[in-house]
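Here the complex is missing one protein chain, while the rest keep their positions.
The letters A and B name the chains in turn, as written, and every chain counts its residues from 1.
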Amino acid sequence: MFPPLPNPPTQTTAPKFGPADLMRRSASTVTPPAQRQTEVAKLIDISKCIGCKACQVACNEWNELTPPIGDNFGVYQNPSDLLPDQWTLMRFTEWDNPQTGNLEWLIRKDGCMHCEDPGCLKACPAPGAIVQYTNGIVDFISENCIGCGYCVKGCPFNIPRISKTTHKAKKCTLCSDRVAVGQGPACAKACPTQAIVFGTKDDMKKWASGRVDDLKSRGFANAGLYDPAGVGGTHVMYVLPHADQPQLYANLPADPKIDPLVGVWKGKGKVAGLGAMALAVLAGVLHYLKNGPEVATEEDERKAKSLVDGAV
Amino acid sequence: MTNAWTDIKNTDLVVIMGGNAAEAHPCGFKWVTEAKATRGAKLVVVDPRFTRSAAVADYYAPIRQGTDIAFLFGVINYCMQNNKVQWEYLKSFTNAAFLVNDGFGWADGLFTGYDETKRDYDRSTWSYQIGPDGYALVDETLQNPRCVWNLLKEHVAKYTPEMVERICGTPKDKFLKIAAMIAETSSPTKAMTSMYALGWTQHSKGSQNIRTMAMLQLILGNIGIRGGGMNALRGHSNIQGLTDLGLMSNLIPGYLNIPKETEATFDAYMSTRAYKPLRPNQISYWQNYKKFFVSFMKSMWGDAATAENNWAYDYLPKLDVPDYDVLRAFDMAFNGKMNGYVMQGFNPLQAFPNKAKLAAGLSKLKFLVVIDPLETETARFWENHGPHNPADTKAIQTEVIQLPSTCFAEDEGSLVNSGRWLQWHWAAAAPPGKAMSDIWIMAQLHKRLKALYEKEGGALPDPIVKLKWPYANPDDPTPDEIAREMNGYTLSAQYDPKDATKMTLDKGKQLPGFAALKDDGSTACFCWIYSGCYTEAGNMMARRDNTDKDNVGLFPNWSYSWPANRRILYNRASADLNGKSWDASRKLIEWDGAKWSGYDVPDMLPTAKPQDVGPFIMNAEGTSRLFTLGMMREGPFPSHYEPFESPVANVIAPKIRGNPVARVFPNDLAQMANTGDAEYPYAATTYRLTEHFHYWTKNVYQNAVAQPEFFVEISEQLAKEKGVQHGGWVRVWSKRGSVNAKAVVTKRIKPLVCDGKAIHVVGIPIHWGFVGLTKPGYPANTLTPFVGDANTQTPEFKAFLVNIEAIAAPTA
Partner (left out) sequence: MLSPQIHDSYPVAVDRYSGLTRLNHWINAFFFVALVLSGLAFYSPYTYFLSGLFGGGANARMLHPWFGVIVTISFLFLFFRFVGGNGWKPRDTAWMKNPGAVLSGDEEALPEAGKYNAGQKIVFWSMTMLIIIMIATGLVIWDQYFAAYTSIEVKRAAVLIHSVAATAAIIVLIIHIYAAIWVWGSIGAMTSGRVTGGWAWRHHRKWLRDLVAGRVDGDMPKA
């Protein structure tokens, strides 16, 4: 059994990390502290998950989210998608394994992956609306959010959602408020089967390797850890029984990376654009300085007058 | 549970059949994932649907609902054929060697003594051969053709893998794979746990489903050991407490019985409760019945219960029928034979079968009292909610009184979990509005009834007028006071039986346990099995010490486990005939030459020699029973019976419909589809979803979000046949009612082939109604048949027949 985190202290404690521990800040430059905090991670073990949605409900309870009571639309999954007020969602996939002939019911807890190289943060135009702490948590700071939805485009996992009412981008915070006082995320706390565990990233990788060994012993030859390198690794990782085919799990991207379009848009493209604009202005100034104004002369006026007079 | 939730981590093989632990018991299921993760245990799931449990199983096989006995007999047969038997355990700890009465037999699906008109048996031949010494005869070589083992062998021989496939629809290869996995646990160093729930109980032969698995577990030597056992997963947090406390019309707390009409005198009552040992040296603990009974009577009526008046035996009601279960009560209401109904934490309009009949019954009551923390459909049965509750309000004259009560988190008390742990809890919140605790409400009723009886007399006022009510505030007894009473206390000073001058316990002290109970009226205890839970040392149920020596999974200082804080029942059977553990790594208790000791409280007299005294001390044989004499209404062995509504005839006994001894009221039989009925061709089953708890959580916002709307599940094949769209609307109807629902079309239900016929399964979750935050929906009991298990009257919710069609979305 993974040792559960102790209960929180009853007295107020100083947060373990805060604004001084920023590694990245959207649309701004920060100087990261010299000492990076120990990287944390949440490990979601698909092979232990029973799809009970306790994580979903715990998330809503802790974060005081009240998504609408919707409809059944032919599957167990509900609500039908991530929402501004539904930050994590169990996605259910029925898959006939062609190799074994057995049905597998693949249940994946979807939510923010807390990428080491977060596409949302890269895309965000609002200074400080998205921050990354040195422990790896990527957090949305609502008061700085302008609701433009660029994070949605930047995210390789299709996670952020923009509220139609508050116009703020919302997603899993990895319970940064809980982690700051030594607690694990609410979902991990609520998970009855320890399919979700939380700790340092190194510990999570070690724990995962034990789980992968167990799965391999049960015939899942391609079991593995999902910690995609394309986004620099993630601070939410999955143990996948079929790690060779992540897309089986409700289209988990096989090789997620920040889309090159976003890279162009948010990378050198912007600098080049501003440069071009500045050059245009500069060219005008230089041209003016060199040529002076273009003025109609007395001569022009006379010629015009004579043209008009000639016609009269 | 014979074992505890925490003990499941010790198993090698988890068999979930007749339940869906991941779905309905997700918190307890952690011990399954723990066993898998740390011991490499395997999980097998056998279910008509590929469930959430199956999602994390190592092996899954489908089964047609209501055919579990055939499947399990198939496994028993497989074990017998392949010598996968824990022989030493079988010979010493079961009644395999006992010789059975020559008159006993089985033919055409019936045991000897059947009376078709009474739908009951004369059970006189269901007995052992008794020797001249008064003890049962045994043949330890198992050679005698009349020994239980050989009779059982003959009885199960027809359940070949082919027959299992024919009855259950389980493909032979899948059946054999599972049989082989189970059979491996016949090794003394391997354990299998059986986790089951309503998937076994809610059948007209539910008790026999469980019994068949218990027999298999005994043959494999998996009872009484760590990681083994028969583990009933109880559906409510305190439903174990409900049965323990005898909240049945025929029970007294602690599994004592209410007398029958034929037992008019105390002597007559006790004469069938002597429990003389059937083998030499055996304990036959029920010999103490009188101590438990008298202590109960003293707890109830105090000084009014005396030796002279047979401990107030006459105060007890005498049953004129086997029991007044809920089905009978509603049948009586339906027939206008009931005036009033007091419902406490009970929503039968959703929870019992045939909603239309229930509503008709409720409509004929003069008054209905509903004591509940929540708004229930039952309390609102008279309201018209369109198709979801088509009541004719004007025609209903029933006066409904709602008394809002507290929820579990708003008062203190104990809850008994599936593992028999009495866990004390404390109030976490103040009750809302004018809600009052159930205790307060009952105290008020008591006070007023007592006053009425005192004033007006009546035929027999004594049971009420003389009821002992020893609470500091008679208007509001505290849970603590009641818990102390439950444990029991001395009415006079107790002395050492060996030295009459030595006082062991003064008057008015809490008893240390049920061993201290007396039949002389000097002790009072209203639930003997709980005795020990609140001693002079304090409230044992409130203990929260989670130390677990050597990680054995017993947690002996956490709360209190009845009986006697024993965590694993029959734990004596974890050791061999010499008292050594079968498996040293699974040590529970061992014999050290003088006494039993170990991790758990021995389920044995501490000084009883292992070679002499059998481990099943509650049984007169000292052994467990593969042959259960006359204790089950269907017979000493189980037998495969189809559900009352079945898509196919019983291939073992084609003439028999349903369970031949199950009670069916005539008007209900008329409302059942025939076997293989063309108008109702599909095999339906009902079940719970993890997102909801019965009919409560539809009142809770987050649960309503997680599963908002009523649906039914069908296979892709049936959907195609019926033109049903994924997420489209369907109408499902039985001979009793009709529901409209969203369709979840799934690969997780696949058509089965039974006796050459394709059987489509229709799955119907139960959670919706016309009260609550979820979208209004139909409860599953609109469809289900009004018949119960022959022994317990648990309704047959798991197997019945329906038809289905695609419909247009209803207009709002």
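Couple of notes before you dig in:
Criterion: contacts are C-beta pairs under 8 Å (C-beta built on N, C-alpha and C of every residue); 3 or more make two chains touch, one makes a residue touch a chain.
Computed from a predicted model, the values in this text were never measured in an experiment.
The chain not shown here makes contact, within the complete complex, with A. Among A:Met1, A:Ala229 or A:Leu274, only A:Leu274 touches the chain left out of the display. Within the whole complex, the absent chain has one touching residue among A:Ala126, A:Ala180 or A:Leu248, and that is A:Ala126. Not every partner is drawn; the one left out touches chain A at residues 27-28, 125-127, 129, 144-150, 152-153, 155, 158, 162, 164, 167, 259, 261-262, 264-265, 269-271, 273-274, 276-277, 280-281, 284, 287-288, 291, 293-305, 307-312.
Convention: only the chains that are shown with their structure count from here on.
Centre-to-centre separation of chain A and chain B, using mean CA positions: 49 Å.
Interface residues of chain B, counted against chain A in their complex, comprise 22-23, 26-27, 29-30, 32-34, 36-38, 40, 50, 52-56, 58, 60, 689-691, 701-711, 726-728, 742-748, 750, 773-775. On the side of chain A, the complex with chain B involves touching residues 1, 47-54, 56-57, 60-61, 66-76, 78-79, 86, 94, 96, 102-107, 192-195, 211, 214, 217-218.
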